[in-house]
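One structure is given below, represented as structure tokens, and several questions about it will come after.
All protein chains of the complex are present and in place, except for one that has been dropped.
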Amino acid sequence: MDDVDNKTPIPPPKKADPVEEALRAPAPSRALDRLGEALGDAIEDVAYHCGVPIVRVGRDRIVEVARFLKEDSGSRMLLLADLCGVDMIGLRGAPRFDVVYHLTGPDTRERITLKVAVEEGGEVPSVTPVWRGANWHEREAFDMFGIRFAGHPDLRRILMPEEFDAHPLRKDFPLEGREKDHGFWRRPEDETRNTYRD
Amino acid sequence: MEAQFLMFLALAAVALAASVMVITRRNLVHSALYLIVTFFAVAAIYVLLHAEFLGVVQLLVYAGGIMVLFLFVILLVERPGTGPAGKPMRWHAAASGVLTLLVAAILGAHFLRSGMAPPGGTAVLGASGGNLETVSLALFRNYLLPFEVVSVLLLVALVGAIVLARPRA
Amino acid sequence: MFGTTEMQINMGPQHPSTHGVLRLELKLDGERIVDTRPVIGYLHRGCEKLGEDRTYAQAIVYTDRMDYCAAFAENLVYAEAVERLLGVEVPPRAQYMRVVLAELQRIASHLIWLGTHAMDIGALTVFVYGMREREFILDLFESYCGARLTYNAVRVGGMPEEFPEGWVEEARRFCDVLPSRLDEYHQLLTANRIWLARTRGVGTIDGKTALDWGMTGPCLRGSGVAYDVRKAIPYEAYADLDFDVPIGEAGDTYDRYLCRMEEIRQSRRIVLQALDKLPGGEIRGKVPRRIKPPKGEVYHVNEGPRGELGVYLVSDGSEHAYRCRFRSPNFVNLQALPDMVRGHLVADVVAVIGTLDIVLGCVDR
Partner (left out) sequence: MSETLLRFVVVPVAQIAVVIAALLLIVVYLVLLERKINAFMQVRLGPRRVGWHGLLQTVADVIKLFTKEDITPRHVDRLVFLLAPVVIILPALAAFAVIPFSGGSFRVGSVGVRAWISDVNVGLLYLLAITSLGVFGVVMAGWSSNSKYPMLGGLRSAAQMVSYEVPLGLSVVSILMLAGTASLVGIVQAQESAGRWFLFWTPYPQILGLFLYFVSGVAETNRLPFDLPEAENELVAGFHTEYSGMKFAFFFLAEYINMVLVGCLVAVLFFGGWLPVTFGIPGLREPLSNFFPFWGGAGAMLTGFFWFGLKVFLVLFLYLWMRATYPRYRYDQLMRLGWKVFIPLGLGHVMVTALAILVRRG
């Protein structure tokens, strides 16, 4: 595992690049405005990138925020386009993971990104009650990062085999090499076998 | 005649052996398949007696129709490979023994009285030119009323089965 | 007297009509589906992990291997996402070229869907007919980029090559042939009583539920929701092109079938328009040799043949993506399968898998 340097913060960009400036330019968002009015205290931070607001939300408030964005007549984020985890270990250290929600309003044609930070071994409330489609996404995030979702109906591995014992998208998971047996191919009767090569 | 008698003996032996298998197999599907063999042998005996129509109908109705339904029910109800569960009850053996003896006694008495010679029916059937006509004449002319009564009875049974099988609202 | 037990049956991962290595654990009452549990991951190759290990330009190759029936769409969305991160403008000619190829790819992909879907329902001939037209498109792609399946035909900032000589005429010729072939398919299927019996009222899902599951693409539009990324959040040159978005009403397999069939026609329309309007000029934007986007992140979507293709890239300022995430429309659409087949018969599972038009390479990534 890499050593993580928690002490030195990432230095801010030295010179304001016009392209970068344009990328970070705030964009008007009706959904964000409505959210700010109704649940302003849940918003921890707002950033913009490529014209989409990125809203950092408190971990306990995510279901509330999600439900508001979906059901509020002004934002109508009916489509949970994507939900994924990000291992932030190389960017900020702790808390280790971000869970990222990409929402789309099919009729408002707006998009918004929500982010929730969670430490290793922590739990994020599941948004499956809000969008049923979150089910497999959350299972995948669990599978790939080991992020647990509280209240998920069926939190099992989805892409990796059930007996696999690591979380491959974490930054400390090696891309190659077979030093460690992750439980692949191991059946109860051949406990003696270590890897599938022998 | 001699050849016919030999064939009868062979077929009867097959029928009997298969029937014994039907009741001794623990596997329901095997029993059903042996029952088909029995039907086959009996149909062949009919043909031997120049009752081709009966023989064919035996196959068509019993082997082709009823046994398929039997198998269907067995397959649906039973899981493949498992025999009927539980031991037969003790009084079953006693009762079936008594009944077998009784039937054997009645048949034996009958045969002893009338002799083994077949009754002269086959000659009559064969002479009237194809027993399809004979049977249909008997059914639709001589015994029309019983025939119709039986059909109505079957219809009633059919309707009854549908009523029983209908899902309760 | 007698009780019946539910039957557990495994459909796949080796099964002729699960479109690859999808495995379904079916619970049956007779032939009626009580419950379905899709099991996926048999084709998981870790494309996201690979995308984090390779440079931005190298990672395009991996996108080919996800939806191998529509590799160009995957190439495109990834390249566009990187362009967004870089803040690079793509020259108009490249934009139109991309549209032409993307729409041809959509037609090819829909033809595969049509063929396999019809074959699952037992219509053998449609499959061969669909392949015949698809072959034409594959030839076009081959003469453009040299590959027939995994194209790698997009570069960050533009296109790798000009269209070769005579290519545009060939593409036009294809567009001329296509309508009569489409009529052939319609004759074979659209009014066929058996086809209607097998697809009407099968796998019905209403628009609200479909959105709730996150479904996109023709599967969503078949349920009457007119959400198409090409219209909603236009990218490339789509804003300048005139086309309709077909939507269904009932949300059943038949409506989705009609939707896709009409989409083929619309795609042809787009291709013809784009070829007419094809501007001159550069095909590569100003992209540095070493692609090092500034810190930031982007979630970019395209309308792929099977739905909303998304790419989420997090850049830490280096040559590799810090986080590379592919949003697969198949993965999301497949979730709704248990819902869509509950109470139907085994044969309908096959029809619904066909109508979802999944590609397992894209589901598992």
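Labels A, B and C are assigned to the chains in the order they are written; within every chain, residues are numbered from 1.
As a convention for this text, contacts are C-beta pairs under 8 Å (C-beta built on N, C-alpha and C of every residue); 3 or more make two chains touch, one makes a residue touch a chain.
All figures in this text were calculated on a predicted structure; none of them were measured in a lab.
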{"item": "Contact list for the unshown chain, restricted to visible chains", "value": "B, C"}
{"item": "Contacting the left-out chain in the complete assembly, out of C:Gly122, C:Gly166, C:Gly317 or C:Gly343", "value": "C:Gly122"}
{"item": "Hidden partner chain, touching residue among C:Val168, C:Leu188 or C:Val245", "value": "C:Leu188"}
{"item": "For chain B, the residues touching the chain missing from this view", "value": "27, 29-30, 33, 36, 52-53, 56-57, 59-60, 63-65, 67-69, 71-72, 75-76, 80-81, 130, 132"}
{"item": "Hidden partner interface residues of chain C, rising order", "value": "7, 9-10, 15-17, 31, 118-125, 128-129, 132, 188-189, 192, 194-195, 197-198, 345-350"}
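Operating definition for what follows: only the chains that are shown with their structure count from here on.
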{"item": "Most extensive contact between chains (C-beta pair count)", "value": "A-C"}
{"item": "Separation of chain B from chain C, taking each centre as the mean of its C-alpha atoms, in whole Å", "value": "61"}
{"item": "Touching two or more other chains - residues of chain C", "value": "none"}
{"item": "Sequence positions of chain B contacting 2 or more other chains", "value": "none"}
{"item": "Residues of chain A touching chain C in the complex", "value": "10, 13, 17, 19-20, 22-24, 49-50, 52, 54, 78-82, 84, 86-87, 90-91, 100, 102, 104, 106-107, 109, 111, 113, 131-137, 140, 144, 157-161, 168-169, 173, 175"}
{"item": "Chain A contact footprint on chain C (complex, rising order)", "value": "40-41, 44, 46, 48-50, 53, 84-87, 209, 211-216, 225, 227, 232-233, 294-301, 308, 310, 312, 314, 316, 322-323, 325, 327, 331-332, 334-336, 364-365"}
